[in-house]
Each structure stands twice: as C-alpha cells, then as structure tokens.
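Note that one protein chain of the assembly has been removed; the remaining protein chains are unaltered in position.
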Amino acid sequence: MNTIRVGVNGYGVIGKRVADAVLLQSDMDLVGVADIATDWRIKSAANRLPVFASTIEAQQAMRGADVPAQGVLDDLLAQCDVVVDTTPKDVAAGNLERYRALGVKAVLQGGESHSTTGHSFVAQANYASAIGRDSTRVVSCNTTSIVRILGALDAAGLLLRARGVLIRRATDPWESHLGGIMNTMVPEPTIPSHQGPDAQTVLPGLDVVTIAAKGAHTQTHSHYWTLQLTREATRDEVLDALRAAPRIAFIRMSDGLVALNSTVELMRDLGRPRGDMWEVAVWEDLVTVNGSEAYLAYQVYNEAIVVPETIDAIRALTGTVPDAATSIRLTDESLGMRQDFLTPAEEPDHDR
Amino acid sequence: MNTIRVGVNGYGVIGKRVADAVLLQSDMDLVGVADIATDWRIKSAANRLPVFASTIEAQQAMRGADVPAQGVLDDLLAQCDVVVDTTPKDVAAGNLERYRALGVKAVLQGGESHSTTGHSFVAQANYASAIGRDSTRVVSCNTTSIVRILGALDAAGLLLRARGVLIRRATDPWESHLGGIMNTMVPEPTIPSHQGPDAQTVLPGLDVVTIAAKGAHTQTHSHYWTLQLTREATRDEVLDALRAAPRIAFIRMSDGLVALNSTVELMRDLGRPRGDMWEVAVWEDLVTVNGSEAYLAYQVYNEAIVVPETIDAIRALTGTVPDAATSIRLTDESLGMRQDFLTPAEEPDHDR
Amino acid sequence: MNTIRVGVNGYGVIGKRVADAVLLQSDMDLVGVADIATDWRIKSAANRLPVFASTIEAQQAMRGADVPAQGVLDDLLAQCDVVVDTTPKDVAAGNLERYRALGVKAVLQGGESHSTTGHSFVAQANYASAIGRDSTRVVSCNTTSIVRILGALDAAGLLLRARGVLIRRATDPWESHLGGIMNTMVPEPTIPSHQGPDAQTVLPGLDVVTIAAKGAHTQTHSHYWTLQLTREATRDEVLDALRAAPRIAFIRMSDGLVALNSTVELMRDLGRPRGDMWEVAVWEDLVTVNGSEAYLAYQVYNEAIVVPETIDAIRALTGTVPDAATSIRLTDESLGMRQDFLTPAEEPDHDR
Partner (left out) sequence: MNTIRVGVNGYGVIGKRVADAVLLQSDMDLVGVADIATDWRIKSAANRLPVFASTIEAQQAMRGADVPAQGVLDDLLAQCDVVVDTTPKDVAAGNLERYRALGVKAVLQGGESHSTTGHSFVAQANYASAIGRDSTRVVSCNTTSIVRILGALDAAGLLLRARGVLIRRATDPWESHLGGIMNTMVPEPTIPSHQGPDAQTVLPGLDVVTIAAKGAHTQTHSHYWTLQLTREATRDEVLDALRAAPRIAFIRMSDGLVALNSTVELMRDLGRPRGDMWEVAVWEDLVTVNGSEAYLAYQVYNEAIVVPETIDAIRALTGTVPDAATSIRLTDESLGMRQDFLTPAEEPDHDR
C-alpha cells in the first residue's frame, strides 16, 4: 500500500498537532505545512518541517523574515492526496473549491459549518459514511467530546435525553496575551448553545440541549451533564457503556485528580507531546446514577482532542482502511491513547 | 414600637454588610459589632461603629493594636435583642447555647447546618414559620438564590423538576491574595452537590439536583438551569412568575450586560454600597422555553444577597412585623432594591 | 462668583467619575455628559444625569435604544465654560479645534500627547502655569502618580535619580470580558517605557527611567522604585517629604494591607463611590533607605487617580481659583481625600 501524502494548511493550535500526528502514522507521509505567519511559530516549525506559504503575500513576508518557505500552497497541494485545513473559521470554506479542483481530498475543522462539506465526522460514530468522499468536517472539540460520550451511551441503548452545561476555556494558552477574559464568566448569548445541534450533524437522533459559558481559565473545557436514561440502570452499566467506546479515559477525584490543572499536569508527567490529552477524561467517581437519571462531568483538552479524529478522517476519505475499528486502533497506538492514565500502559498487541 | 437592638458577631464579608443594613432600618438599632481581627478591617470599622472583641484574647490583641474595643462579646450581647452571627463555618453552632442562655435571639448563616437551629430561612418562602423562634439560619448565597427562583416558579405552579449547574466564584475579592485557584476549575467532589438538599430545608417539596464547581474568578456565582415544567408554558408565563416574586431583577444581554463583570460595574455605577447587588440577576433574554422545558441563567452576588434575608430574619424572630410582605417591603425600600436596574427607580409609595 | 459650567465628553471609566466629582463641587455645575454608547452604561446614566449624543449617528442610535438624549455635543458645548474630554485615545485631539472655535476651554486626558495642548497638568506641580490657558492635558494615571511621588521628593531636595518598574493592570474591570490577558505577563515592547518622558512633560528636570509590563489582574497598577537620593538621608526624611505633598496616603503591611486587593476592599469599606481611591497608596513599611538609596512601592488606582487633578484643571483653566493649594483643598474636601485610611477622618476645618 502506498502511503497517504498529507499536507496541512494552517499551522496553528490544531494544525501543528495534526502535522506531528501524521508523522507518527506508518501509512502517511507529511508533505508539509502551510501558513501565513512569519514569527516564532513558523520559524520554529521551519527547523524541522517543510514549510509553505499559504498565500503569495505570505511567501513575500516569509522571505523578508528569513523563513525558508519551500513554495506556496499550490506547490504543497500538488504533492498531496489529502489536505487538512485548519485555517481560521470560515477561511477553509473558501479553500474547498480549490482543493476539489486540484483533486485533493480535504479534511476541514469544526469552525466550518456542516453544509460546507455536507459531512461531519467523529470516527467512532460515522467513519463508514466518510469513505470515498472528497471532504469531511471533523467537528469541534466540544462536539467531538459530546459525540464520544453521548454516542457511547446511545450505542448501549441507555440514552434518552441529555442536558449539558459546557464551561469553555476562554482562550488558548499561546494567545492568552492577546485577548482573554479576566475575573469573570461570559455566558453564550443564546440558550440553547450551538453544540447540541452540532452533535446532531453526526448523530441525528440525539435529544441534546446545551448551555455554554466561557470561564476565566485557558486550560481545557469542562462539561456537566444530566442524562435521562431509557430505563433505570446501574452505575456499572453506565460505566461499562463508556468503557466500551474508544477515546474515553477515566480519572478519579480519589487519585487526587480534582481539578482541570491536575489532569493537565499528569499529561506532562506522562511525557506527552505538548502535554496533550486526546481522550475525553471522565471523572469516574463523579458518575452518579439515580433511578433513570445519570450525572456526569468530564474534561476536554480542546487543543488536542480532535487530532485522532482528523487522522482517522484522512484514512476514511482515502478509503485505504475500510473500517473504523482498524483506523482507530492504528491512530490510538501511534499516539499512545489510554483508557486509564494510572494503570501501567498496555503493550500494543501487534498480533490482533 | 421599640426599635430592635441588634448586634453582629463576626465582622467579615457578610457581617459588615449586615451591620450597614441594620443602620438603614428605622425599626432597628445597631449596638455594635464583634470580631477577633485586629487589622485594617476592624480598625476601619472602629472609626465609625462600636467595636467589641469576640473573645478575651481578641480584647487583649485589640488593645495591643490600638483598636478601641468597647468590651467583649458578652458586653455586646447584654444590650441586644438579636445577634446576627456571621462567624466562620461551625463557630456559630458553638455560640448558639450562649445566645440562648442570655435570652438573645440569633440569626445564623448558611455555613451552619440546618439542624443547629432547626429552621432555615428565606423571607419570601417561610417568614411566617420563623416568627417567635429563638433562632433561625439564613441559608447560603447559592441556596437563597435557588429558593428565590425555584420558589417563584413553584409558587406559580409551574415547576416540576430542576437540574442546575452552579459555577461558584473561587474566593471573595478581599481574600483573593490568601488562597484562590488559578487558571483552572475545581468541581465539587460529589454529585449531587449540597445546594439541592439545602434548598429543600426551606422548600421541602422541591425536586432539585445540583452540580457545582469553582471557577477562576472572584466575583459572583452563576447558575445554569434546565427546568421541567408541570405543563407546556409560554416564555411570558415563566417571566411573569419570576416578576411576581421579590428580589429578582432582570438583566439583558441586549443591554450589553453580557458577563459577570458587567453587572458588577453597573452596581458600582448605581452608587450602591460596596457595589452590592442584593437581587438575583436573571438574564431575561436567556430565558428560553421549549414546550414543557425551560432554561435559565442568573448571577448571584454572593457577598450581598443574604443581607436582606438577614434583616427580615431579625424581624421575624422578634415578631415585630408579623407578615413577610411588610418586612420585605421595609427592607427593600431601605436598600433600594430593584426589579430592573435600567428603568428609572420607582419612588417609594409611602401610602401603600 | 458664578459657578463653572462643565460638560463631560466621553462617559467611560474616567468620564463618569469626573461627572460625579463635578457634582460634588460647590463652584461647578454639571451641564451634562456626552457619549456614543447606547447600552447599560448610558441607560443607567440617563436616569440621573443629562445625557447628550456625541455624534449625529449616536443621537440616532440613542433614539432607537430609548436613551433620552437631550441633544448632541454642540448643544452641550453651547452651555459649557469647560469641557472635559475623556474620549478614547487620539479622539480628543481631533475635538480640540471644535472646542476652541466655540470658546469652550478643554481638559484632555493622558491618552493624548503633550503637544496637542502644549501643557500637561498635575495640580501640585504646575497648577499656576495652566491658569488662563484654553486647554491642558491631565496626564495618565501612572504619570500622575509618578509626578506626585517623585515631585514630592524633588520638592524636598532629595531626589537625584529614579528608576522604576511599573506593573500595570491588564484591563479595567468593566471591560475584562472583552480583552484581557490570562495567566501571563506582557512587558512593554521597549525600554524605557513612555511614562518617564511623560512625567518630564510636567517636571522637566526629573531624571527618571521606567520599565513597564502588564500583569494578569484588573485592579490597580503597582510601582516599584529604586531612588538615588541627593545625599544620605534618613527614612523619616523620605517619609516626611511624602507626607508634605497632597494626595499621597500611607498604607501598611503591618495593618494587613498586604496586596492590591486589600486596599481595594478597604476603599469599599470606607463607602467610597465605586470603591475609588484617588490617593497614591504608598506602603509605609516598605519604604527603605540605605545610605543615599531609597526603595519604594505604591499602588495606583488607575480608574480614579486623575479625577481630582481633572477637577483642579477645570479651575485652573478658568482662573477662578488662583492658587493650587486652595483648589486642591476644595477638591480634596469634597471627595474626602485622606492621608491615612485607618486613622479617624479629620473633620474639615471650614475656618481655615
């Protein structure tokens, strides 16, 4: 099998992580990354990756800033089977026709609308329907986590209705000097917030309503859910349903993982690149079931959670790996995904 | 009618506000305040209020710090009909027998447990049942807001079930150098959190479950609710039910009041003492009703919201004002309580 | 003597405080305030002050938002002797010709450059030179504090050279949801920062260099100084020099005033409008003198410190009060300015 040649347009929070994850896949080659920045972000990248300018103007600016660009976006695209577009909101929508014209398949990100590609992607939920398409949209970090969690309960036949409150981090750490919030919270200006309908682009049958607000921190989102179950269930049934799904890990208050920063520090201790957590981290000891009602709280590392989905989406579009389970396994083994951060990591079983 | 002689034991966040509110009541006299602090907090108070030492040791320390104490707690109590105890959690429980032995009625605060006094108080809900008692407990800021809001909907026959997520401020501004949280959130270690059962100490019939977490800010709590109504209702019915209850004010995103700090600044602009907001501030334009389900978000100024309840509790214990409506009106007029902060303040109608 | 008719153009952080301070002056009338906002800020103002629209467009928008504007800026100016322009940076410069054409004297704020008016103002330093001018600029909060402190030491013949590090609050509380910094510090992009030269527009002889950075808080600036004295001096000499100057107050770590928020809370306890502190708060027990070198730290309440200077500037331009000392006394008594926040406030001596 030939490797999939992948380009990344947009070398920001998501783009740089996707590029690094592509480098870890034995069935993919990273052709390069494109951006318009000329500062430390791209200078640092240029020391280890092929860098392209997303625009002619950016090419000019890169020359002026001594960034060794290897060409412009078209030069990158000419060598790619798939491009992952992680440019800012709404920019990718404008790029899509260009990708199509060049016959390059495209993975867009959650800032774009569902209608742009007509397909929204979370690997465990709808990998199959993306196979062979020319494009798909990996949904946002919040939506990805919702689909993973609610999808897991739905797959187990347990979920009737979900009502969630999402407290988002205000801004990403790298840009926290540019514009954040200070000593306040900022509720979304409408209820319901958009994440519920967004999750329905992947799982149309979900009965889900979300309320969202920004909190005064830069690290990870956290979600708090009240779930109406289809029937009275035990706590173990709920936990088993979550365990049966990929990319969900349990953390525990009783282990001292009592706050968002604790989990972030644990990721650093685990030696993860950039301290990333690709899993949704569910507080196991907060999972509470009372009759047919369940309560859940989990943490979403917004900078990284969509990276494995993006890798799977690349495979799905090309059709080189026909089933979700295999792609998820390949991705997860390459990253070192875990179901529990404190038990010894399992040795990958290369026979299975 | 004789004025009620009131002492305040504990001159902290709540105690100092209660003292100031007592000074505004025409039917009350502030005998003095007692504390163990000897620093700026009590030095500043001593320039304008009679200060007592809560303990013998504190009296000694006050002498050493040139704080002109007028005696110890017993000297204060000897002159009081009612004492408001705002000492730290669990201290008041130990003080209660002393108050009883001296025949001084006592208002405790929400840090104490319900069983300490056997009565938990929110004026609009159960003023009558406090009349003539020797003590009551004004419930905490979060619980007070829950009883006001859910109680209003319950009184209108609209509330079936309430599920709320409470994001608490991490610490009060005055002590934010001593121990807060930084760049994180800290969920309560159990679900449900204690506020639901606490609200049931005032309104036993409520079907309410809360999930709580601390946010990385110092100003005000915010609550996000999903409400199951008893029937399909219109948005106006929900708003009318809230408007019919006291101490609830509407704010609007459309007026630019889009975040916790906006409302805090408005209170400063209104010239309120310490910038206090005694009302629960409901975002009117976030009130959403969908069939028999309603969604709400509101803001709780935790430093001040229990002050009017405490004033009413003083009256209820003494029995000098026999009905809740009259006491609430007296308190609210003295403070300048409002239903809407941006319409011109109503002139008090002294004939009604 | 006729009262001075004052208008305020720009009802923001400074403008609203200036308006309130004008209302307290027995020799001034507030004609009204003008702004372009149509949200809660101006709606709240309109309930208690005459509001004008700064522009025709704003007048239109105010009508649409039910803000009862009494006219446009020209209508306001037609009734004014002096206008205080607190519009955002560089806007006032464009307004100045208009004020001049209408014969209205103008007080600009520190966001403007010195050259716009040709005169920069701090009451204690150069009140006399502003008398009769058509305009002056009250320097910024940081610069005002520098002139007060260094000017006091200079006036006592003690100051040779001053090197300061200024840690600025990142944003004002009211706008902390719009754009602040989070979990970081942001140094000014050049050393020296502009505040040193800015202080020299008022006190040309100062040998002063400043380094500045933004800190991750919203409340007050703090300055840390190393001062080369003209000779070996005692700590008392330095303290006496500071005490001899107006609008400097001492706070003490030993009183528990150990952090920026402590002082802010004290202002709230003192019942000050919006919790304002107009004084520079010098930590008395941090004043350290070692031979001919002194070290100082103080706190600058940036939202309020220029208010008294602005009031004095109004008087100076009109020439109605010929000397600085009298104007400063009138202003300070009206506001309740203090030299020490914890000693009993002095009764104003109306005979002096």
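Note that the chains are named A, B and C in the order they appear, and that numbering of residues resets to 1 at the start of each chain.
Criterion: contacts are C-beta pairs under 8 Å (C-beta built on N, C-alpha and C of every residue); 3 or more make two chains touch, one makes a residue touch a chain.
This structure is a prediction, so every number in the text was calculated from the model and none was measured.
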Task = Would you list the chains present here that the left-out chain is in contact with?
result = A, B, C
Of C:Leu102, C:Val209 or C:Leu239, the residue in touch with the unshown chain = C:Val209
Remark   = Only one of B:Arg41, B:Arg137, B:His217 or B:Arg315 touches the unshown chain, namely B:His217
Note = Where B:Asn9, B:Asn126, B:Thr184 or B:Thr220 are the choices, the one touching the absent chain is B:Thr184
Message = To test your reading of the contact rule: which positions on subunit A touch the chain that is missing from view?
response = 16, 37, 39-41, 43-45, 47, 173-174, 176-177, 182-183, 255-262, 264-266, 268-271, 273-275, 341-345
Query = Which residues does subunit C use to touch the chain missing from this display?
reply = 163, 165, 167, 181, 183-187, 189-192, 209, 211, 213, 215-219, 222, 224, 226, 253, 258-261, 283, 285-286, 288, 290, 293, 295, 297
Message = Across the whole complex, list the residues on subunit B that are touched by the chain not included here.
response = 170-171, 173, 176-184, 186, 216-218
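Keep in mind that, in the parts below, only the chains that are shown with their structure count from here on.
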Ask   = Setting subunit A aside with everything else in place, what contact-connected groups do the chains form?
value = one piece
Chain closest to the middle, measuring from C-alpha centroids that were averaged per chain = B
Ask   = Taking all residue numbers at the subunit A/subunit C interface, are over half used by both copies (same) or under half (different)?
value = same
Cα-centroid distance, subunit B relative to subunit C, in whole angstrom = 35
Ask   = Which whole number of Å gives the spacing of the CA centres of subunit A and subunit B?
value = 43
Inquiry  = Report the inter-centroid distance (CA atoms only) between subunit A and subunit C in whole Å.
reply    = 48
Remark   = subunit A residues touching 2+ other chains are 181, 183-184, 186, 216-218
